[in-house]
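With one protein chain held back, the other chains of the complex are shown just where they sit.
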Amino acid sequence: MAEVILQVKDLHTSFFTDAGEVKAVNGVSFDLEKGKVLGIVGESGSGKSVTAYSIMRILSFPGEVVGGEVLFKGTDLLKISDKEMREYRGESISIIFQDPMTSLNPVYTIGNQIDEAIRLHTDRKGEEIRQRSIELLHLVGINDPARRVKQYPHELSGGMRQRVMIAMALACEPDILIADEPTTALDVTIQAQILELIADLQAQLGMAVIIITHDLGVIADMCDEIIVMYAGSVCERGNTDDIFYSPKHEYTKNLLRSIPKAQKSNERLVPIAGNPIDLLNLPEGCAFAPRCRAAMKICLTEHPEELEISETQSAACWVNVRDQIMAETEQGGDRA
Amino acid sequence: MADINEKKPFKKNPLSMQMDLSRFTLATEDEKQSVDVMRPPSTFWRDGFKNFRKNKMAMVSVVVIVLIILAIIILPSFIPYTYSETIRVDGQRDRTVTNLKPYEWSEKEQEYIDNGGELFPHVMGTDQLGRDYFIRVIIGTRISLIVGFFASIIVLVIGLIYGSISGFIGGKVDLVMMRIVDIIYSLPDTLMIILLSFVLKETIGKQIQGTILSKIGTGMISMFIVFGLLYWVSMARLIRGQILSIKENEFVLAANAMGASTSRTIRKHILPNTISVIIISTALQIPSAIFTESFLSFLGLGVAVPMPSLGSLASEARQGLQAYPFKLLYPAVIISLIVLALNLIGDGLRDAFDPKLRK
Partner (left out) sequence: MWRYVVKRVLLAIVTVFIVIAITFFAMNAIPGGPFDKEKASDPATIKALEKRYNLDKPLGEQFAIYLSRMMKGDLGISMRNGREISKTISTKFKVSARIGGYSILVSFAIGITLGVIAALKRNKLTDRIIIFFTTLLQSVPGFVMATLLLLLFAQVLGWFHVYSETDPSIFLPVLSLSLYPAAYITRLTKSSMLDVLADDYIRTARAKGVSPVKMVVKHALRNAVMPVVTYLGPMVAYTLTGSMVVETVFVQPGLGMEFVQSILNRDYTMIMGTTIFLASLMVIMTLVSDLLYKMVDPRITFD
């Protein structure tokens, strides 16, 4: 059995704003095994990034984790002191962000910034540190690393900056790399390169990866497991085949229907109707119900629990319950 | 096995969940709508003023300003003294009526009262020339506020016209006009005001004696002139920026040939933004003008005696400061209060209408 290194249990995170409590994450749970790739998919406001920030405890004001556990190799990261948490950040769990231009400090060289990561978590000193930085730049595919290491972020292209971010994140060979929308801010042509890079590095270094994205296409090839989120809750989880070929949550089905697919070019694109969710006023029932074509009365009042569909797949949708009931009723009917 | 099953809760038998099967019928659109709580639609103005009202300091400031304005309009009718005349008791000159403390009486006045006469108290005492200080402070406040207000209006009008023209016409004209703005912007304004006040005083000072203008004083006139010549540049730049964004929008929308949308965008988005920017800018300009005016008066280049302004009163109060500190404190407190209130209002407006802060 593969080793589980990260367990997120019933995570709840809210932002306490002037307008009220914005419930960004409402009961998210998942396990991450060593060396596996997990994809978290959802639209803006689904809580996927906030989940990642909660794990690493880098939420910005006024965000706070209000419940749940985050077990990294047995230790609940939510309960340790900030000083102890700093030792995990960058060393055991690293994260790269969406926009590499703004994610790098403009007044320091990239060498300085990568050095910092190395200096914080390893015992290297002096020249060794700079050597390692250059090594890392080479690892992420940057040409002429010895020259680049002295440059400032604005002197590099978008793709290169993201590679630098990756280098910085991998400086101490973390167990988990979280990639928060790593390609969203990049050109389409560069996107593929970066994803490939991440996949290669994952294979090389054997680390676990969590990829967060709103773009299903990005994770189609890479992931061992995919979680679909909406309004801070998990709608559905499963492996790539499960999600793409037999989705069991209405939201997932809608997502798939609304992206252009190369094969079925004569099918109409169906955008998802309705307004985006208001996290200040979450409805009692299923959060997606107001926009769902298949919504039933029960969906509006009862929040669906996540139920197992198969060994690899589960979903939180009343439609499945109804289908099951109908199936069992028929069976019962046959028997009768 | 416990790990894996953690994320997939136990498989329930749906029938055992005691479900009411009727709940599994499709929900209607109405039912969905009722659940989908949307925030009440609100316009830019409503949102903004709501935000503003929440700002306690700003609201208090508005009340303070209103009270002050009411006071300076109404009070003088109750006070029998004027700001320029030395107090006479019973028609006679009184040499002891100078530098009285608040509510004090001079010897002659005391005599008069003892003999059954009635006198209105000197709420703030008298100054070194025997004039009632309270009325002088009130009139001084009037002058300072009026000056501040008109200076801001001048800045607004000139800036608006200049900026609009520059923005609308565009091209080379715009380029040249903005260059001029750049140069004017780098001129040291305070020095220019001082210089001009001095020059005006010397040149036309004698000519206008006896007219209304002389009552205002060359300092004031030159201040208005310099404000009109120099201070409008920031406003002009702001306006021009707004005009440019309107033009940009026009082109984009004209391409779509949607006539109604163009004016709607302007009305709904750009105009409110422009107007709020103008209001905030003007609100913050008033205290700045008051500061400048009082600075000039302090240097002796402001209002002409005997007209008081808060600045000149503070300056006069320096003589005999130790003996009569209140003469400084009254105008000082009022001027600070007014400027503070206006600043808080301006800040409050800015915070309230700032699109970045709206949720």
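We just call them A and B in the order they show up, numbering each chain from 1.
By our rule, a contact is a pair of C-beta atoms (placed from the backbone, for glycine too) under 8 Å apart; a residue touches a chain by one contact, two chains touch by 3 or more.
Keep in mind it's a predicted model, so treat the numbers as computed, not measured.
Seen in the complete assembly, the chain not on display touches A, B.
Within the complete assembly, B:F298 is the residue of B:F49, B:F150, B:F224 or B:F298 that touches the hidden chain.
Checked against the full complex, the one of B:M124, B:I280, B:V339 or B:A352 touching the unshown chain is B:V339. Annotation: of A:E116, A:E173, A:E305 or A:D323, A:E116 touches the absent chain (contact as defined above). As for the chain not pictured, it touches chain A at residues 56, 58, 60-61, 82, 86-91, 94-95, 97, 99, 102-107, 116-117, 120-121, 152, 154-155, 165, 168. Those residues of chain B that touch the chain absent from the view are 182-183, 186-188, 190-192, 194-196, 198-199, 202-203, 287, 291, 294-295, 298-301, 311, 314-315, 317-318, 321-322, 325, 328, 332, 335-337, 339-340, 343-344.
Throughout what follows, only the chains that are shown with their structure count from here on.
We define each chain's centre as the mean of its Cα atoms; on that basis chain A and chain B are separated by 50 Å. Against chain A, in their complex, chain B makes its touches with residues 3-4, 6-15, 17, 19, 21-27, 31-33, 35-39, 359. By the touch criterion stated above, chain A contacts chain B in their complex at residues 1, 4, 7, 9, 17-19, 29-31, 237, 274-275, 278, 281, 283-285, 289-291, 294-300, 302, 305-308, 314, 318, 321-322, 324-325, 328-329.
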